[in-house]
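Yeah, one chain of the complex is gone here, protein chain that is, but the others are all in their spots.
Entry: subunit A
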Amino acid sequence: MDFVGAYAPAHLKFLLEGFVVTLEVAFLSIFFSFLIGIVIGVLRYSRIPFLSPVLAVGVETIRNLPLLLIIFFTYFALPEVGFKLDKFYAAILALVIFESAMLSEIVRSGLNSIEKGQIEAARSSGLTYTQTLWHIVLPQALRRMVPPIVGQFISLLKDTSLAVVIALPELMNHAQIINGQNVNYVIPIFLLVAVMYFVVNYSLSLVSRKLEHKHI
């Protein structure tokens, strides 16, 4: 084990660059999959004829595929039909497709968990369906959804490492490149990489715990 050699400034800088890509991919994917997940979850909850069943089929299909396959699909298969994406965007697209499906299920079950009486009280006072959804159901459901949604964000951040298969220059990819130079770097580098993932993900869980106890 060569901690001194492994943690040379150039290596640390290289790892950090990789981590920035990891975080960029993760946060862009989180942002878009959160929006799309809410929209799909609400549309399925609202039981719109035709649309809701179609979305159900789509969500179920994606949820039952490995993320790795979806990454291969967006990077290797889409170009075959004339839709070529840069690694960075191919990874984001794959993560957004996969995580939107997962998040939409969290949103849908969160909405379903709101008591019928809440909806009846709102509707009986003349609020429309949309007003009831917006002012009564969503705010309460979102608060309940915070822990599973943050859990999903955390797995998303970890899943960005799967993009190593398309050589996206993220944290794991850079770690592997450094490790390739000297086998004595492997343990120190993986330890550092573990710490980097842990710090960000654990901070996310702490934020989630804070939010849970707040009146939103």
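We adopt the following convention: a residue touches a chain if its C-beta (ideal position, glycine included) is under 8 Å from a C-beta of that chain, and two chains touch if they have at least 3 such contacts; residues count from 1.
Basically, contacts and distances are computed from a predicted model.
Asks: Out of "DNA-directed DNA polymerase", "Cytochrome c biogenesis protein ResB", "Polar amino acid transport system ATP-binding protein" or "Glycine--tRNA ligase beta subunit", what name does the UniProt record list for the absent chain?
Replies: "Polar amino acid transport system ATP-binding protein"
Asks: Could you tell which one of A:Pro9, A:Pro49, A:Gly82 or A:Gly117 touches the chain left off the display?
Replies: Candidates A:Pro9, A:Pro49, A:Gly82 or A:Gly117; residue touching the omitted chain: A:Gly117.
Asks: Among A:Gln140, A:Ser161, A:Gln176 or A:Ser205, choose the residue that contacts the chain missing from this document, as touch is defined above.
Replies: A:Gln140
Asks: Which one, A:Pro9, A:Pro49, A:Gly82 or A:Gly126, makes contact with the chain that was left out?
Replies: Here the residue in touch with the unshown chain is A:Gly126.
Asks: On subunit A, where is the contact patch with the chain that was removed from view?
Replies: Against the left-out chain, subunit A lists 115, 117-118, 120-128, 131, 135-136, 139-140, 143, 215-216.
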